[in-house]
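Structure incoming, see below.
So, chain A:
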Amino acid sequence: MLTANKGSTFKVFKQLVKRDIRVASRQRSDLLNPLIFLIIVVTLFPLGVGPGPDILGRIAPGVIWVSALLSSMLGLERLFRDDFRDGALEQMLLLPVAVEISVLAKILVHWLLTALPVLIITPLLALLMNLPLQAWGTLWLTLFLGTPVLSAAGAIGVALTVSLNKGGALLSLLLLPLLIPLLIFATAAVEAAVAGVSPAGPLALIGAFMVLCITLAPFAVKAGLRVSVN
Partner candidate 1 sequence: MQFDSWQAFIQMGGYGIYVWSSFAGTFLCFGLLALESIWRRKKLAKEASKQAARAQRILRARAAKKNRI
Partner candidate 2 sequence: MWRWLHPYAKPEATFALTQKLIPWFALPGIILVLVSLVWGLAFAPPDYQQGESYRIIFVHVPSAMWAMGFYVGMAIMGVIALVWQIRTAELAILAIAPVGAVLTFISLFTGAIWGQPMWGTWWVWDARLTAQLILLFLYLGVMALYVAFEDERAGAKAASILAIVGVINIPIIHYSVYWWNTLHQKSTVTRAITRLEAPSIAPEMLWPLLVSILAMLLVSIVLVLMRLNNEILRREIHRPWALAELGITLDSSAKAHNDAEKKNVEKKGGADAV
């Protein structure tokens, strides 16, 4: 007798995460490129503006965050592109759970794969840019709170452009203006820490922005994916 397939929401979430991590672990080079890009861009700044520690320390928060934004644009496409090409995206929309849940799983995996390495090398970036030691913790916190925004908001952009042949440049055009608040709050927090003021205010704002993005983005992503798989 045929009966409906029953999959619990949590199980599907877990399976998606497991599969995506497994897939990513077999194409490692792709994964490392944005990270290397980030380090190279941050290295370029001292070469461009001069190695004076005072200048570097002053522009460090902005440079690190702008570089992080740009490098995240490089890796974003992989969020849905391969799945779109091989049909796994379609199958994801046909899973017996709310699409938003699957989207959250994709966002989580993307965060784990792209943001965690950045969080690990943050001290290196701070060191390269001569960021005063008292601001290191705040820089790390802004990245910790801000990178989920990149993954979640990025997912919206990728969902909208994944079916296009040349979606890459368009993706940055769509996303970067939307991410300006994140850049502003994050650099403000680090600058406050450098100045010895409490960065709690801007950090709370980043947190709020993150919560907003994570709760609302899956709905927009779902709508975008439905347009794209047409």
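Some observations on this one:
The definition used in the following text is that a residue touches a chain if its C-beta (ideal position, glycine included) is under 8 Å from a C-beta of that chain, and two chains touch if they have at least 3 such contacts; residues count from 1.
For anyone wondering why these and not others, all candidates are chains of the complex that A comes from, given by their letters.
The structure presented is a predicted model; accordingly, all values stated were derived computationally and were not measured.
All listed chains 1 or 2 share the complex with chain A, though the touching one is 2. Per the touch definition, chain A reaches candidate 2 in the complex via residues 156, 160-161, 163-164, 166-167, 170, 173-174, 176-178, 180-181, 184-185, 188, 191, 205, 209, 212, 216, 220, 223-224, 227-228, 230.
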